[in-house]
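Right, chain A next:
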Amino acid sequence: MGMMLTIHPEKCTGCRNCELACALEHEGNFRVKASRIHVYAWEREAFSVPMMCQQCKDAACSTVCMPKALTRDTATGLVDYDAAKCIGCKMCVQACQFGNIAWDAMSGTVLKCDTCDGDPACARICPTGALEWADEGLAVQPRKKSFATKLKNAFAEAQS
Partner candidate 1 sequence: MNGWMGKILRVDLGSGKISTERLDPQLARDYLGARGLGTKIMWDEVDPNVDPLSPANKLIFAPGPFSGTFAPSSGRYDVVTKGPLTGTIAASNSGGSFGAELKFAGWDVVILEGKAAKPSYLWICDDAVELRDASHLWGKDVPTTTEMLYGETSEDAKVACIGPAGEKLVLFASVMNEMQRAAGRTGVGAVMGSKNLKAIAVRGTQGVDVADKDAFVAACGEASRKIKEHPVGGTGLRLYGTDVLVNILNSVGGLPTNNFQTGHFPTADKVGGESLAAKQLQRPRGCFACIISCGRGTKVTNPKYKGEGEGPEYETAWGFGPDCGIDDLDAVTKANYWCNELGLDTISMGGTVACAVEMFSKGIITLKDTEGLDLSPGNAEAMVEAVRLTGVGEGFGKKLALGSWRLASIYGHPELSMTAKKQEMPAYEPRAVQGIGLNYATNNRGGCHVRGYTISPEVLGVPVKFDKDATEGKPELVALFQNLTAAIDSSGACLFTTFGIGADDYAAMLSALTGVAYSGDDFIKCGERVWNLERLWNNRAGFTAADDALPPRMTEEPMPTGPSKGSVSRVKEMMPKYYAVRGWDDAGRPTEEKLAELELA
Partner candidate 2 sequence: MKVRYFALLRDATGKREEVWTRPAPDVRTLMHDLVARYDEPFAKWVMVGDALAPFVAVLLDGKDVRDRGGLDCSLDGVAEVDIFPPLAGG
């Protein structure tokens, strides 16, 4: 089975350790604008959501990529980026509906999550488990079960 980087926004504290780990892993320093993961914060409500490439099966980015710098590997389930082939047209940035790919002027490449060779630095550093590197078949089981529990409790209440 494949693995996926699962987001649990209810556990996110907004600490951005993921951005730091990603930047150091890929850039060698703490340039968080080059992070492939970005945390959005709603400060009034004290809520945050991390976002990164979702490695789409029918990836819009790879569809529009003329030089085939972005291609999907069916074995790994990842959309791979080959900077050598990239012509910097930024059509992928235009195409991605999630905004999960970005152009980095400093390096002259696009930034997208590559799951760090099967050991994502962001999931490793996340202090609360808001980012989880999980078996894609099981990734949402806890969430599904949590809602199932609410249903179970509702029935128990109705019966008593």
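The candidate set was assembled so that all candidates are chains of the complex that A comes from, given by their letters.
Note that in this section a contact is a pair of C-beta atoms (placed from the backbone, for glycine too) under 8 Å apart; a residue touches a chain by one contact, two chains touch by 3 or more; residues count from 1.
Keep in mind that what you see is a predicted model, and the values were worked out from it rather than measured.
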{"item": "Touching partner of chain A in this complex, picked from 1 or 2", "value": "1"}
{"item": "Partner candidate 1, residues of chain A touching it in the complex", "value": "10-11, 13-17, 20-21, 23-24, 27-34, 41, 43-47, 106, 125, 127-128"}
